[in-house]
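Note that one protein chain is taken out, while the other chains of the complex remain in position.
Order as written gives the chain letters A and B; numbering starts at 1 within each chain.
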Amino acid sequence: MHVIESGNVAAATGVKLARVQVIAAYPITPQTPLTEKLSEFVESDELSAEYIPVESEHSAMAVCIASSTTGARSFTATSANGLLYMNEQLHWAAGARLPIVMCVANRGVGAPWTVWNDHQDTVSQRDLGWIQLYCSDHQQIHDTVLKAFKLAETVSIPVMVCYDGYLLSHTYMPFDVPEQAQVDAFLPPFKPTHFLNPEEPRNFNTVTLPDVRPDLHGNTAPGYMEIRKTLHSDLRAALTEIEKIDGEFGEAFGRGGDPFVEPYRCEDADYVAFCMGSLSYQLRDVVDAMREEGTKIGVIGLKVYRPFPDAAVRDALTAHKGVIVFEKALSYGNQGALYADVKSALYSAETRPFVHNYIVGLGGREIKTHHLYDALTESIKNEAAIGDEPQWVGLKL
Amino acid sequence: MSKEEFCSMISVSEPGPGDGGNTGSWRVVRPVIDLEKCIPAKTGKPSCFNCWLYCPDAVVTKTLPPTIDYTYCKGCGICAEECPAGAITMVDEASFTKEEK
Partner (left out) sequence: MRQDIIEIRWHGRGGQGAITAAKIVANAAFKSGYNGVVMAPTFGTERRGAPVYTSLKIAREKIYDLSPIATPDMVVVLDHTLLEEVDVTHGLKEGGQIILNTPKSIDSYDFGAHRLSVADVTAYALEAGLAPGIVNTGVIGAFAKATGLVSRELLREAIRHEFSAMKPEENARAAALTYDRTVIGGA
(Lines give C-alpha, C1' and ligand atoms only; values in the text may rest on other atoms or scores of the structure.)
Protein backbone atom coordinates (compact mmCIF):
# COMPACT_ATOMS: atom_id res chain seq x y z
CA MET A 1 0.00 0.00 0.00
CA HIS A 2 1.36 3.42 -0.96
CA VAL A 3 1.30 6.20 1.60
CA ILE A 4 2.58 9.77 1.48
CA GLU A 5 4.42 10.49 4.68
CA SER A 6 7.64 11.99 6.00
CA GLY A 7 10.98 10.20 5.95
CA ASN A 8 10.85 9.86 9.73
CA VAL A 9 7.49 8.10 9.46
CA ALA A 10 8.93 5.85 6.72
CA ALA A 11 11.61 4.80 9.22
CA ALA A 12 9.12 4.34 12.07
CA THR A 13 6.88 2.22 9.86
CA GLY A 14 9.82 -0.04 9.04
CA VAL A 15 10.74 -0.36 12.72
CA LYS A 16 7.15 -1.27 13.59
CA LEU A 17 6.98 -3.93 10.86
CA ALA A 18 10.30 -5.32 12.14
CA ARG A 19 8.47 -6.08 15.42
CA VAL A 20 11.15 -4.40 17.48
CA GLN A 21 10.97 -5.33 21.17
CA VAL A 22 12.76 -2.50 22.97
CA ILE A 23 13.00 1.17 21.97
CA ALA A 24 15.03 3.64 24.03
CA ALA A 25 15.46 7.16 22.73
CA TYR A 26 16.01 10.79 23.60
CA PRO A 27 14.52 13.50 21.39
CA ILE A 28 16.76 15.54 19.10
CA THR A 29 15.94 17.47 15.92
CA PRO A 30 15.48 16.29 13.18
CA GLN A 31 15.08 12.73 14.42
CA THR A 32 12.37 13.44 17.01
CA PRO A 33 9.24 12.75 14.89
CA LEU A 34 10.55 9.21 14.26
CA THR A 35 10.62 8.16 17.90
CA GLU A 36 7.45 10.18 18.61
CA LYS A 37 5.72 8.06 15.98
CA LEU A 38 7.10 4.89 17.60
CA SER A 39 5.81 5.97 21.01
CA GLU A 40 2.37 6.45 19.40
CA PHE A 41 2.55 2.93 17.95
CA VAL A 42 3.44 1.50 21.38
CA GLU A 43 0.76 3.58 23.16
CA SER A 44 -1.95 2.41 20.75
CA ASP A 45 -0.81 -1.24 20.96
CA GLU A 46 -0.06 -1.30 17.23
CA LEU A 47 3.45 -2.29 18.31
CA SER A 48 4.10 -4.59 21.24
CA ALA A 49 7.38 -3.21 22.59
CA GLU A 50 8.91 -1.63 25.67
CA TYR A 51 9.40 2.09 25.05
CA ILE A 52 11.97 3.35 27.53
CA PRO A 53 12.28 7.12 27.73
CA VAL A 54 15.74 8.11 28.93
CA GLU A 55 17.47 11.29 30.04
CA SER A 56 20.21 11.29 27.40
CA GLU A 57 21.45 9.62 24.24
CA HIS A 58 24.23 7.98 26.23
CA SER A 59 21.55 6.28 28.31
CA ALA A 60 19.53 5.41 25.22
CA MET A 61 22.44 3.43 23.85
CA ALA A 62 23.18 1.94 27.29
CA VAL A 63 19.59 0.67 27.47
CA CYS A 64 19.84 -0.79 23.96
CA ILE A 65 23.11 -2.49 24.89
CA ALA A 66 21.45 -4.04 27.95
CA SER A 67 18.28 -5.13 26.16
CA SER A 68 20.17 -6.46 23.15
CA THR A 69 22.43 -8.45 25.51
CA THR A 70 19.33 -10.20 26.83
CA GLY A 71 18.37 -11.14 23.27
CA ALA A 72 15.70 -8.49 22.61
CA ARG A 73 15.49 -6.78 19.20
CA SER A 74 16.46 -3.22 20.08
CA PHE A 75 16.24 0.15 18.34
CA THR A 76 17.14 3.77 18.89
CA ALA A 77 17.49 6.89 16.77
CA THR A 78 19.37 10.15 17.03
CA SER A 79 21.12 12.98 15.20
CA ALA A 80 24.31 15.04 15.39
CA ASN A 81 25.39 15.94 18.94
CA GLY A 82 23.10 13.21 20.30
CA LEU A 83 25.04 10.66 18.28
CA LEU A 84 28.31 12.07 19.56
CA TYR A 85 27.07 11.99 23.15
CA MET A 86 26.57 8.24 22.63
CA ASN A 87 30.09 7.81 21.33
CA GLU A 88 31.59 5.71 24.14
CA GLN A 89 28.57 3.41 24.17
CA LEU A 90 28.66 3.11 20.37
CA HIS A 91 32.15 1.63 20.50
CA TRP A 92 30.91 -0.68 23.23
CA ALA A 93 27.91 -1.91 21.23
CA ALA A 94 30.17 -2.82 18.31
CA GLY A 95 32.84 -4.48 20.46
CA ALA A 96 30.14 -6.43 22.31
CA ARG A 97 28.77 -7.52 18.90
CA LEU A 98 25.19 -6.46 19.63
CA PRO A 99 22.81 -6.32 16.65
CA ILE A 100 21.25 -2.95 17.54
CA VAL A 101 19.72 -0.91 14.73
CA MET A 102 19.86 2.87 14.94
CA CYS A 103 18.48 5.47 12.56
CA VAL A 104 20.44 8.69 12.25
CA ALA A 105 18.71 11.69 10.67
CA ASN A 106 21.94 13.33 9.51
CA ARG A 107 22.61 16.80 10.86
CA GLY A 108 25.61 19.10 11.13
CA VAL A 109 27.60 19.15 14.34
CA GLY A 110 28.08 22.11 16.69
CA ALA A 111 29.82 24.44 17.28
CA PRO A 112 28.42 26.67 15.99
CA TRP A 113 25.01 25.24 16.77
CA THR A 114 23.06 24.01 13.77
CA VAL A 115 20.03 21.80 13.35
CA TRP A 116 20.31 21.47 9.58
CA ASN A 117 21.61 18.70 7.37
CA ASP A 118 25.08 17.54 6.54
CA HIS A 119 26.93 14.22 7.09
CA GLN A 120 29.57 15.23 9.62
CA ASP A 121 27.82 13.40 12.47
CA THR A 122 27.90 9.87 11.03
CA VAL A 123 31.00 10.26 8.87
CA SER A 124 32.97 11.24 11.97
CA GLN A 125 31.75 7.94 13.50
CA ARG A 126 32.98 5.75 10.66
CA ASP A 127 35.63 3.93 12.72
CA LEU A 128 33.31 2.57 15.43
CA GLY A 129 32.94 -0.91 13.99
CA TRP A 130 29.28 -0.24 13.13
CA ILE A 131 27.85 -0.88 9.70
CA GLN A 132 26.71 2.39 8.05
CA LEU A 133 24.04 2.41 5.33
CA TYR A 134 22.88 5.59 3.54
CA CYS A 135 19.47 6.24 1.96
CA SER A 136 18.38 8.48 -0.91
CA ASP A 137 14.59 8.49 -0.58
CA HIS A 138 11.74 7.35 1.68
CA GLN A 139 11.35 3.92 0.11
CA GLN A 140 15.03 3.27 0.74
CA ILE A 141 14.71 4.44 4.35
CA HIS A 142 11.82 2.07 4.98
CA ASP A 143 13.40 -0.88 3.18
CA THR A 144 16.87 -0.30 4.64
CA VAL A 145 15.48 -0.44 8.19
CA LEU A 146 14.07 -3.92 7.49
CA LYS A 147 17.29 -5.09 5.85
CA ALA A 148 19.34 -3.58 8.68
CA PHE A 149 17.74 -5.79 11.34
CA LYS A 150 18.33 -8.92 9.28
CA LEU A 151 21.91 -7.90 8.56
CA ALA A 152 22.72 -6.93 12.15
CA GLU A 153 21.35 -10.19 13.49
CA THR A 154 23.17 -12.30 10.88
CA VAL A 155 26.62 -10.79 11.41
CA SER A 156 26.22 -9.72 15.07
CA ILE A 157 27.24 -6.15 14.32
CA PRO A 158 25.16 -3.02 14.99
CA VAL A 159 23.85 -1.08 11.99
CA MET A 160 23.26 2.64 11.44
CA VAL A 161 20.64 3.62 8.91
CA CYS A 162 21.54 7.16 7.84
CA TYR A 163 19.29 9.59 6.01
CA ASP A 164 19.46 13.32 5.38
CA GLY A 165 17.91 15.39 8.15
CA TYR A 166 15.05 17.63 6.96
CA LEU A 167 15.74 16.93 3.26
CA LEU A 168 14.43 13.39 3.81
CA SER A 169 13.32 13.30 7.46
CA HIS A 170 10.80 16.14 7.08
CA THR A 171 9.79 15.96 3.42
CA TYR A 172 6.79 13.99 2.28
CA MET A 173 6.78 11.61 -0.64
CA PRO A 174 5.07 8.36 -1.58
CA PHE A 175 6.45 4.99 -0.50
CA ASP A 176 5.12 1.46 -0.44
CA VAL A 177 4.43 -0.24 2.89
CA PRO A 178 4.39 -4.05 2.71
CA GLU A 179 2.08 -6.39 4.58
CA GLN A 180 3.17 -7.60 8.03
CA ALA A 181 3.11 -11.24 6.84
CA GLN A 182 5.58 -10.42 4.04
CA VAL A 183 7.93 -8.79 6.51
CA ASP A 184 7.61 -11.67 8.99
CA ALA A 185 8.62 -14.12 6.26
CA PHE A 186 11.69 -12.00 5.44
CA LEU A 187 12.67 -11.18 9.01
CA PRO A 188 12.15 -14.03 11.48
CA PRO A 189 12.28 -13.40 15.25
CA PHE A 190 15.72 -12.59 16.68
CA LYS A 191 17.53 -15.67 18.01
CA PRO A 192 20.83 -14.58 19.53
CA THR A 193 23.79 -16.94 19.74
CA HIS A 194 25.18 -15.36 22.92
CA PHE A 195 22.92 -13.65 25.43
CA LEU A 196 22.42 -13.08 29.14
CA ASN A 197 20.51 -16.02 30.54
CA PRO A 198 19.98 -16.65 34.27
CA GLU A 199 20.04 -20.41 33.58
CA GLU A 200 23.60 -20.14 32.32
CA PRO A 201 25.34 -17.22 34.05
CA ARG A 202 28.05 -15.51 31.99
CA ASN A 203 30.23 -12.41 32.19
CA PHE A 204 30.43 -10.44 28.95
CA ASN A 205 33.17 -7.95 28.10
CA THR A 206 34.84 -7.68 31.49
CA VAL A 207 38.51 -6.69 31.66
CA THR A 208 40.13 -8.60 28.82
CA LEU A 209 43.86 -8.94 29.12
CA PRO A 210 46.42 -8.06 26.45
CA ASP A 211 47.28 -11.74 26.14
CA VAL A 212 45.14 -14.85 25.64
CA ARG A 213 44.25 -16.79 28.80
CA PRO A 214 43.19 -20.30 29.79
CA ASP A 215 39.48 -20.42 30.59
CA LEU A 216 37.63 -22.53 33.15
CA HIS A 217 37.74 -25.59 30.93
CA GLY A 218 41.43 -25.30 30.09
CA ASN A 219 40.74 -23.90 26.60
CA THR A 220 42.48 -20.78 25.36
CA ALA A 221 40.21 -17.78 25.57
CA PRO A 222 40.92 -14.87 23.19
CA GLY A 223 42.59 -11.67 24.31
CA TYR A 224 41.54 -8.14 23.32
CA MET A 225 43.39 -8.16 20.04
CA GLU A 226 41.88 -11.45 18.78
CA ILE A 227 38.39 -10.17 19.62
CA ARG A 228 38.97 -6.88 17.81
CA LYS A 229 40.47 -8.62 14.78
CA THR A 230 37.35 -10.80 14.61
CA LEU A 231 35.17 -7.67 14.56
CA HIS A 232 37.15 -6.36 11.60
CA SER A 233 37.16 -9.60 9.61
CA ASP A 234 33.44 -10.07 10.28
CA LEU A 235 32.80 -6.52 9.01
CA ARG A 236 34.66 -7.39 5.82
CA ALA A 237 32.70 -10.66 5.54
CA ALA A 238 29.50 -8.67 6.10
CA LEU A 239 29.89 -7.28 2.56
CA THR A 240 28.90 -10.71 1.23
CA GLU A 241 25.95 -10.84 3.63
CA ILE A 242 24.79 -7.37 2.57
CA GLU A 243 24.70 -8.60 -1.01
CA LYS A 244 22.86 -11.78 -0.02
CA ILE A 245 20.26 -10.00 2.12
CA ASP A 246 19.70 -7.40 -0.61
CA GLY A 247 19.02 -10.26 -3.00
CA GLU A 248 16.57 -11.92 -0.62
CA PHE A 249 14.83 -8.59 -0.08
CA GLY A 250 14.57 -8.06 -3.82
CA GLU A 251 12.99 -11.48 -4.28
CA ALA A 252 10.51 -10.93 -1.46
CA PHE A 253 9.51 -7.33 -2.21
CA GLY A 254 10.54 -6.71 -5.81
CA ARG A 255 12.74 -3.74 -4.94
CA GLY A 256 16.48 -3.30 -4.83
CA GLY A 257 19.34 -3.29 -7.26
CA ASP A 258 23.04 -3.09 -6.65
CA PRO A 259 23.54 -3.41 -2.88
CA PHE A 260 26.56 -1.07 -2.73
CA VAL A 261 26.31 1.56 -5.44
CA GLU A 262 23.35 3.08 -7.26
CA PRO A 263 24.50 4.21 -10.70
CA TYR A 264 22.55 6.52 -13.01
CA ARG A 265 23.49 6.93 -16.71
CA CYS A 266 27.01 5.63 -16.08
CA GLU A 267 27.37 2.95 -18.80
CA ASP A 268 29.13 5.11 -21.39
CA ALA A 269 30.00 7.97 -19.05
CA ASP A 270 33.36 9.73 -19.28
CA TYR A 271 32.77 11.39 -15.91
CA VAL A 272 30.95 10.26 -12.79
CA ALA A 273 29.74 12.29 -9.82
CA PHE A 274 30.00 10.26 -6.59
CA CYS A 275 28.33 10.91 -3.23
CA MET A 276 26.07 9.57 -0.47
CA GLY A 277 22.43 10.23 0.38
CA SER A 278 19.74 12.30 -1.32
CA LEU A 279 22.35 14.46 -3.06
CA SER A 280 22.91 11.63 -5.55
CA TYR A 281 19.27 11.97 -6.62
CA GLN A 282 19.50 15.75 -6.96
CA LEU A 283 22.56 15.19 -9.16
CA ARG A 284 20.45 13.11 -11.56
CA ASP A 285 18.76 16.28 -12.82
CA VAL A 286 22.19 17.86 -13.36
CA VAL A 287 23.38 14.77 -15.22
CA ASP A 288 20.31 14.90 -17.48
CA ALA A 289 20.95 18.56 -18.28
CA MET A 290 24.64 17.99 -19.01
CA ARG A 291 23.86 14.97 -21.16
CA GLU A 292 21.53 17.14 -23.25
CA GLU A 293 24.49 19.43 -23.87
CA GLY A 294 26.59 16.46 -25.00
CA THR A 295 28.67 15.74 -21.87
CA LYS A 296 28.83 12.02 -21.16
CA ILE A 297 28.30 12.04 -17.43
CA GLY A 298 26.59 9.89 -14.80
CA VAL A 299 26.16 9.80 -11.04
CA ILE A 300 26.67 7.09 -8.42
CA GLY A 301 25.17 7.07 -4.95
CA LEU A 302 27.08 5.01 -2.39
CA LYS A 303 24.69 2.99 -0.19
CA VAL A 304 27.19 1.27 2.12
CA TYR A 305 29.95 3.36 3.71
CA ARG A 306 31.18 0.94 6.40
CA PRO A 307 32.32 -1.71 5.72
CA PHE A 308 33.71 0.18 2.72
CA PRO A 309 32.85 -1.81 -0.44
CA ASP A 310 36.18 -1.04 -2.09
CA ALA A 311 35.93 -3.73 -4.77
CA ALA A 312 32.48 -2.53 -5.86
CA VAL A 313 33.66 1.08 -5.84
CA ARG A 314 36.75 0.19 -7.89
CA ASP A 315 34.66 -1.76 -10.40
CA ALA A 316 32.21 1.09 -10.72
CA LEU A 317 34.81 3.82 -11.20
CA THR A 318 37.90 2.56 -13.03
CA ALA A 319 36.42 2.71 -16.52
CA HIS A 320 35.76 6.46 -16.39
CA LYS A 321 38.04 9.42 -17.09
CA GLY A 322 37.14 11.36 -14.00
CA VAL A 323 35.35 10.94 -10.69
CA ILE A 324 34.01 13.97 -8.84
CA VAL A 325 33.29 13.25 -5.18
CA PHE A 326 30.73 15.49 -3.46
CA GLU A 327 30.69 15.40 0.32
CA LYS A 328 28.68 16.94 3.14
CA ALA A 329 31.50 16.23 5.60
CA LEU A 330 35.21 16.69 5.97
CA SER A 331 38.08 15.04 7.79
CA TYR A 332 39.18 18.42 9.10
CA GLY A 333 42.79 19.21 8.35
CA ASN A 334 42.92 16.68 5.55
CA GLN A 335 40.23 16.05 2.89
CA GLY A 336 36.76 14.65 2.55
CA ALA A 337 36.77 11.21 4.21
CA LEU A 338 34.82 9.67 1.34
CA TYR A 339 37.24 11.23 -1.16
CA ALA A 340 40.17 9.62 0.65
CA ASP A 341 38.36 6.26 0.72
CA VAL A 342 37.57 6.43 -2.99
CA LYS A 343 41.18 7.25 -3.86
CA SER A 344 42.38 4.42 -1.65
CA ALA A 345 40.03 1.96 -3.37
CA LEU A 346 41.32 3.08 -6.78
CA TYR A 347 45.00 2.82 -5.87
CA SER A 348 45.30 -0.83 -6.90
CA ALA A 349 43.47 -0.31 -10.21
CA GLU A 350 45.53 -0.57 -13.40
CA THR A 351 44.09 2.58 -14.86
CA ARG A 352 42.88 5.31 -12.57
CA PRO A 353 40.51 8.17 -13.29
CA PHE A 354 41.31 11.62 -11.93
CA VAL A 355 39.45 12.25 -8.66
CA HIS A 356 38.27 15.64 -7.40
CA ASN A 357 36.67 16.60 -4.11
CA TYR A 358 33.86 19.11 -3.52
CA ILE A 359 32.50 20.01 -0.09
CA VAL A 360 28.82 21.02 -0.22
CA GLY A 361 25.84 21.82 1.96
CA LEU A 362 27.49 22.01 5.39
CA GLY A 363 25.06 23.00 8.14
CA GLY A 364 22.16 22.99 5.69
CA ARG A 365 23.60 25.49 3.19
CA GLU A 366 21.21 25.10 0.29
CA ILE A 367 22.72 23.09 -2.56
CA LYS A 368 21.60 24.84 -5.70
CA THR A 369 21.36 22.64 -8.73
CA HIS A 370 23.30 25.19 -10.79
CA HIS A 371 26.15 25.07 -8.23
CA LEU A 372 26.49 21.34 -8.85
CA TYR A 373 26.38 21.98 -12.58
CA ASP A 374 29.12 24.60 -12.28
CA ALA A 375 31.31 22.34 -10.13
CA LEU A 376 31.08 19.42 -12.56
CA THR A 377 31.73 21.67 -15.53
CA GLU A 378 34.77 23.19 -13.81
CA SER A 379 36.19 19.75 -12.95
CA ILE A 380 35.89 18.55 -16.53
CA LYS A 381 37.34 21.75 -18.00
CA ASN A 382 40.21 22.32 -15.58
CA GLU A 383 41.14 18.80 -14.56
CA ALA A 384 44.79 19.50 -13.82
CA ALA A 385 44.29 22.86 -12.11
CA ILE A 386 41.99 21.59 -9.38
CA GLY A 387 44.35 19.18 -7.67
CA ASP A 388 43.92 17.43 -4.35
CA GLU A 389 42.55 20.20 -2.13
CA PRO A 390 38.83 20.05 -1.40
CA GLN A 391 36.84 22.68 -3.33
CA TRP A 392 34.04 24.46 -1.49
CA VAL A 393 30.70 24.86 -3.20
CA GLY A 394 28.18 27.56 -2.30
CA LEU A 395 30.37 29.76 -0.06
CA LYS A 396 29.10 33.34 0.00
CA LEU A 397 32.00 35.05 1.76
CA MET B 1 29.42 -17.41 6.11
CA SER B 2 26.64 -18.78 8.29
CA LYS B 3 25.28 -16.87 11.24
CA GLU B 4 27.16 -19.23 13.59
CA GLU B 5 30.48 -18.49 11.91
CA PHE B 6 30.22 -14.80 12.67
CA CYS B 7 31.17 -13.54 16.10
CA SER B 8 33.44 -16.53 16.74
CA MET B 9 35.45 -14.62 19.33
CA ILE B 10 33.88 -12.51 22.03
CA SER B 11 34.83 -11.65 25.56
CA VAL B 12 32.87 -14.07 27.72
CA SER B 13 33.65 -15.89 30.92
CA GLU B 14 31.78 -18.28 33.16
CA PRO B 15 31.60 -17.97 36.91
CA GLY B 16 33.88 -20.55 38.54
CA PRO B 17 37.31 -20.99 40.10
CA GLY B 18 40.21 -20.05 37.92
CA ASP B 19 38.56 -18.13 35.10
CA GLY B 20 40.76 -15.16 35.95
CA GLY B 21 43.92 -17.27 36.26
CA ASN B 22 45.87 -18.36 39.38
CA THR B 23 45.05 -15.22 41.38
CA GLY B 24 46.32 -16.71 44.65
CA SER B 25 49.82 -15.80 43.54
CA TRP B 26 48.93 -12.08 43.86
CA ARG B 27 48.47 -12.41 47.63
CA VAL B 28 50.82 -10.59 50.05
CA VAL B 29 48.74 -11.13 53.18
CA ARG B 30 46.76 -14.28 53.93
CA PRO B 31 43.46 -14.56 55.83
CA VAL B 32 43.68 -17.15 58.63
CA ILE B 33 40.53 -18.20 60.52
CA ASP B 34 40.73 -18.72 64.29
CA LEU B 35 38.20 -21.56 64.72
CA GLU B 36 37.96 -20.79 68.45
CA LYS B 37 36.37 -17.43 67.59
CA CYS B 38 34.56 -18.24 64.28
CA ILE B 39 30.78 -18.30 65.05
CA PRO B 40 29.67 -21.29 62.90
CA ALA B 41 32.81 -23.27 63.83
CA LYS B 42 32.41 -22.48 67.54
CA THR B 43 28.63 -23.14 67.72
CA GLY B 44 28.53 -25.95 65.16
CA LYS B 45 25.54 -24.16 63.55
CA PRO B 46 25.25 -22.87 59.99
CA SER B 47 25.06 -19.19 60.89
CA CYS B 48 26.87 -15.89 60.20
CA PHE B 49 28.95 -16.79 57.09
CA ASN B 50 29.68 -13.08 56.53
CA CYS B 51 33.08 -14.09 55.13
CA TRP B 52 31.39 -16.31 52.52
CA LEU B 53 28.88 -13.57 51.70
CA TYR B 54 31.39 -10.74 51.28
CA CYS B 55 34.24 -12.54 49.56
CA PRO B 56 34.42 -10.91 46.06
CA ASP B 57 36.15 -13.98 44.61
CA ALA B 58 33.87 -16.64 46.13
CA VAL B 59 36.80 -18.55 47.63
CA VAL B 60 35.26 -19.00 51.10
CA THR B 61 33.03 -22.05 51.58
CA LYS B 62 29.71 -22.05 53.43
CA THR B 63 30.68 -25.08 55.47
CA LEU B 64 31.37 -26.10 59.08
CA PRO B 65 33.99 -24.86 59.53
CA PRO B 66 34.36 -22.35 56.64
CA THR B 67 37.46 -22.91 54.49
CA ILE B 68 39.41 -20.60 52.14
CA ASP B 69 40.75 -21.66 48.73
CA TYR B 70 44.25 -20.13 48.75
CA THR B 71 44.81 -20.96 45.07
CA TYR B 72 42.53 -18.08 44.17
CA CYS B 73 42.32 -15.91 47.33
CA LYS B 74 43.94 -12.55 46.42
CA GLY B 75 44.31 -11.56 50.07
CA CYS B 76 42.09 -8.49 49.82
CA GLY B 77 41.15 -8.69 53.50
CA ILE B 78 37.45 -8.01 53.13
CA CYS B 79 36.58 -11.19 55.08
CA ALA B 80 38.75 -10.05 58.00
CA GLU B 81 37.12 -6.62 57.91
CA GLU B 82 33.59 -8.06 57.87
CA CYS B 83 33.97 -10.90 60.42
CA PRO B 84 31.81 -9.80 63.43
CA ALA B 85 33.77 -12.10 65.76
CA GLY B 86 37.23 -10.81 64.75
CA ALA B 87 38.14 -14.43 63.93
CA ILE B 88 40.08 -13.69 60.73
CA THR B 89 43.61 -12.31 60.85
CA MET B 90 45.60 -11.16 57.82
CA VAL B 91 49.07 -12.72 58.14
CA ASP B 92 52.13 -11.68 56.11
CA GLU B 93 52.80 -14.28 53.36
CA ALA B 94 56.54 -14.04 54.04
CA SER B 95 56.00 -15.68 57.43
CA PHE B 96 54.89 -18.92 55.78
CA THR B 97 57.39 -21.53 54.59
CA LYS B 98 57.27 -22.80 51.02
CA GLU B 99 55.56 -26.02 52.19
CA GLU B 100 52.93 -24.12 54.10
CA LYS B 101 52.15 -22.16 51.00
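Note that in this section contacts are C-beta pairs under 8 Å (C-beta built on N, C-alpha and C of every residue); 3 or more make two chains touch, one makes a residue touch a chain.
Keep in mind the model is a prediction, meaning the values are calculated, not measured.
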**OP:** With touch as defined up top, name the shown chains that contact the chain not shown.
**Re:** A
Subject >> Listed residues A:38, A:65, A:101 or A:286, member touching the removed chain >> reply: A:286
Subject >> Residue touching the undisplayed chain, where the options are A:26, A:41 or A:166 >> reply: A:166
Original post:
Taking the full complex into account, what residues of chain A touch the chain not shown?
Top reply: 2, 4, 30, 115-116, 166-168, 170-174, 278, 281-282, 284-286, 288-289, 364, 366-369
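We take it that only the chains that are shown with their structure count from here on.
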Subject >> Touching residues (chain side chain A, partner chain B) in the complex >> reply: 96-97, 153-157, 193-194, 201-206, 208, 213-216, 221-222, 224, 226-227, 229-230, 234, 237, 240-241
Subject >> Touching residues (chain side chain B, partner chain A) in the complex >> reply: 1, 3-4, 6-19, 21
